[in-house]
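For this depiction, one protein chain was excluded, whereas all remaining protein chains were kept in their positions.
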Amino acid sequence: MSAMPRVVAINTFREAVRDRVLYNLVVFALLMIGAAILVGQISIGIERLVIVNLGLSAISIFGLVMAVFIGVGLVYKEIEKRTLYTLFSKPIRRWEFLVGKYAGLVLTLVINTVLMTIGLAAALLYIGRSFARADVSILIAVYFILLSLALVTAIALFFSCFSSPLLSTLFTLGIYVTGIFAADIRGFGALTSSAFLKGATSVVYYLVPNFRNFNSIAAAAHGESIPFSLVWQNTAYALIYIVLLLIASSAVFSRRNLK
Amino acid sequence: MTTPGQKRSLWLAAIGVPLLLASAFALQTRIDASTRTEARIRQELLLSSPAAIKKLSLGYDSLLADIYWTRAVQYYGGQLAAQRFQLPLLWPLLDITTTLDPKLVPAYHFGAIFLSEPLAGANRPDLAVQLVQRGVAANPTVWSLDGDLGFLYYWHFRDYQNAAAAYLAGSQTERAPAWMKIMAARLQQKNGSIQTSRMIWSQIYASNTNENIRQLALQNLRGLRAQEDEQAIDGLAEKYRQQFGRFPASTRELRDTGFIRGIPVDPAGYPYVLEPAGNTSLDPRSPVIIPKEPRTPPPPVK
Partner (left out) sequence: MPAIEILGLTKDYAVGFWRKRMRRSLDNLSLEVNEGEIFGFLGPNGAGKTTCMKLLMGLIFPTAGTARILGRPIDDVAMHRDIGYLPEQPYFYDYLTARELLDYYARFSGFSAAERRARVTRVLERVGLASAADVQLRKFSKGMLQRAGIAQAIIHDPRIVFLDEPMSGLDPIGRREVRDIILDLKTQGRTVFFSTHILSDAEMLCDRVAVLHLGKLRGVGSPGKIVSVEVHAMEILFEPAEGHSLPPGLAQRAMPVGGRYRLELPEAALYSAFDEIRACNARILSVSPVRQTLEDYFLGLVERAPQATPPVEAGTR
């Protein structure tokens, strides 16, 4: 990354840390400890399943909450508080600022996720398992969760460029949910006899980022292997949408009169 | 006011954005291909039982039911289109759908037909009966579900007693059509005729809007008509033998001797074939399928 975005990114990360965002890790740790102890008490055979399901779901949900709620304020807050006045008097372009803010939050999410994954690994060790080859799919599932979080962050950032946090939250979650059910929406369309609806739902399917692509929690929990082709396909897929959203964000933001 | 730099980025965006969108499209199709829907649905089903899904749906169970219902129909259509006649996930999908929303009547209809259907379905009439019984219990005023139950007992098990009971129960609900009572009476006399079958399939055809169900009903109705035709031609051939001392060699002979007016054709337009032993059959090229008698013995159902 070139110099300007990196400076902004590091500061964004610092803001998150000082705002005690990483405290969510404590909650996650408690959750994992509780689950490990409980699961250890009751059942035999599905400990791993429960821990992996719970852990990955929590990683995904905690990350989603962070990505959305910090993401929608990324740009908006700086406009509202007028902290951008002094920043833009420095030799930094507006898109560099956006990329920096984006990278900063993604960095925060990556660190947060890595720490949570370590917690999950510790819980798995506690319930008495050594790691096996099949556990690679857990790491891939975590990677896919990160991809989806990076994508959600880009969506939130985009809305943050022109609308209030409340609306941005609604829009972002709206797109996320649409993205999860994109295949079903197309399914509904295919059941109708209207050619227009068929077409429209197909357009939605291919236009909205398809978040179900990134869900491998069940596969990881059951120790199924995830094909390597899916790894690069998902990576490329997420990157394309992220680039598109950053382009759109900077197109909107570069023309905007600051308050 | 545009500077050269702005113009350049505008051009880049004009070319780059459609390019990126196109590659997203291409990738999505590849991802879709690599994770087949069946594998994906199976994966999701591994997650939980219908009851668990209902608990986890946070009160949005009827919405979720609609989604699972869509998936069931999509799954069926997809398997059929791919010429895969194994439908292992149809039961779980319908099970989840109707557990989430027990009032989703179309799902019961669909299950009644396609869980039981041996060729174009899951060939599990037992599960179909189980599903529809649940439907009847949850929707006591919907006579068409009693009809489905009667159909299943009659068509797949030749269980006249239970079939008649089902039609009778249905005929007693408010706004039930008159034919249900007639059907019940017919079946009480163990009168399993082609005519009865045609009546049932006609009702199925008329009362369903689902395209798959209507297609199957139409196909069975054609098959039943062909069966009726064959029986009639068999009868004429027998009369011919009584008169001429041998079976006719073809339907043409029957026509030339005045037993029939023209060359009889099946519902698909192919002439019937008269075999030397005097029995009639369909032209091998004809797509018409005559329904088989059920081989399964009546199950012990309450």
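First chain written, first letter: the chains are A and B, and each begins at residue 1.
Just so it is clear, contacts are C-beta pairs under 8 Å (C-beta built on N, C-alpha and C of every residue); 3 or more make two chains touch, one makes a residue touch a chain.
On a predicted model such as this, the values are computed, not experimentally measured, just so you know.
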Residue of A:22, A:49, A:92 or A:111 touching the missing chain in the full complex: A:92
Subunit A residues touching the omitted chain (full complex): 3-4, 7, 11, 14-15, 18-19, 81-93, 255, 257-258
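Note that only the chains that are shown with their structure count from here on.
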Mean-CA-position distance for subunit B and subunit A (Å): 43
Subunit A - residues contacting subunit B, complex: 53, 181, 184, 187-188, 190-191, 205-207, 210, 212-213, 218-219, 222, 224, 227, 229-230, 233-234, 236-237, 240-241, 243-244, 247, 251
Of all residues in subunit B, those that touch subunit A in their complex: 13, 16-17, 20-21, 23-25, 27-28, 30-31, 34-35, 40, 43-44, 46-47, 67, 70-71, 73-74, 77
